[in-house]
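With one protein chain held back, the other chains of the complex are shown just where they sit.
Take a look at chain A:
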């Protein structure tokens, strides 16, 4: 099995799905000749031609709008939004249109599109290139939201997203694109949307995370083990649909919960998880739920972003707080 990066896994998933299904097409800004600003679509134009891989004018609403039209009319577009911070331009097309076509027409028209977009901070990008906006989409009924944290999951989840009959936001932590390699099967495979992964089993505390923050949480959990705290780490992989069973089983076992995400705290998806746990397992908790997240401010300038992001110190401190109960 080859060891590849997440960006290579994403590229491979698209390539294999395009080989399998002629209806799959790729469009967006710079996805053609340039192969994407992160090279996610590298080589696709050469292999599949400009009828299936094409650059669009620079307009996010237009990209999603035309993708919807293509999807309603039989294609399966993979649209790239170059950075998630630019998706605000396309919110009507996503939340009010793509998300509702099946619902509005009682299933007569459907919109199987995948919107891929790099998100997340820590790589010194200019302004508005680092936002984690998953909660905008989990708050929009009709959209699925997938957030991989490694190459293996990225490939299997992207293939599942492309085969899905509904619109999927596929949010890729850009910090992790080339952060590490892992063994990824060469053949296509699907990871079902809505199945979390237990990164590390543990007894003392449950740490729930997704996307960009998972590798940090996993590393800290391994370190803590040496210090006598046995944390269970759950990588949700998919926020909509959410794997509630895996969360609940872990919470029942540990009684202590920390949620780590990059997005701002208030109304972040962590709030939803905390609410679900309080609805279903309040009396299994032995400590208040702790959230370690971005602050309730716009994503800051690069010179101070490391202090804004959930970092090792804040996560460790959060676990210590939980363990005092």
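We adopt the following convention: contacts are C-beta pairs under 8 Å (C-beta built on N, C-alpha and C of every residue); 3 or more make two chains touch, one makes a residue touch a chain; residues count from 1.
Here is the rule we use: contacts and distances are computed from a predicted model.
J.: Which name from "Pyruvate dehydrogenase E1 component subunit alpha", "ABC transporter domain-containing protein", "Cation:proton antiporter" or "C-type cytochrome" does UniProt give the chain that's left off?
T.: "Pyruvate dehydrogenase E1 component subunit alpha"
J.: Taking the full complex into account, find the residue in A:1, A:106 or A:226 that is in contact with the omitted chain.
T.: A:106
J.: Just name the one of A:116, A:129, A:144 or A:237 that touches the chain not displayed here.
T.: A:144
J.: Quick one: which of A:3, A:92 or A:296 touches the chain that's been left out?
T.: A:92
J.: Just name the one of A:16, A:56 or A:82 that touches the chain not displayed here.
T.: Touches the omitted chain: A:56.
J.: Mind listing the chain A residues that contact the chain we can't see here?
T.: Interface residues of chain A facing the absent chain: 51, 56-57, 59, 61-62, 64-75, 89, 92-93, 96-97, 101-110, 141-142, 144, 164-166, 194, 240-242, 244.
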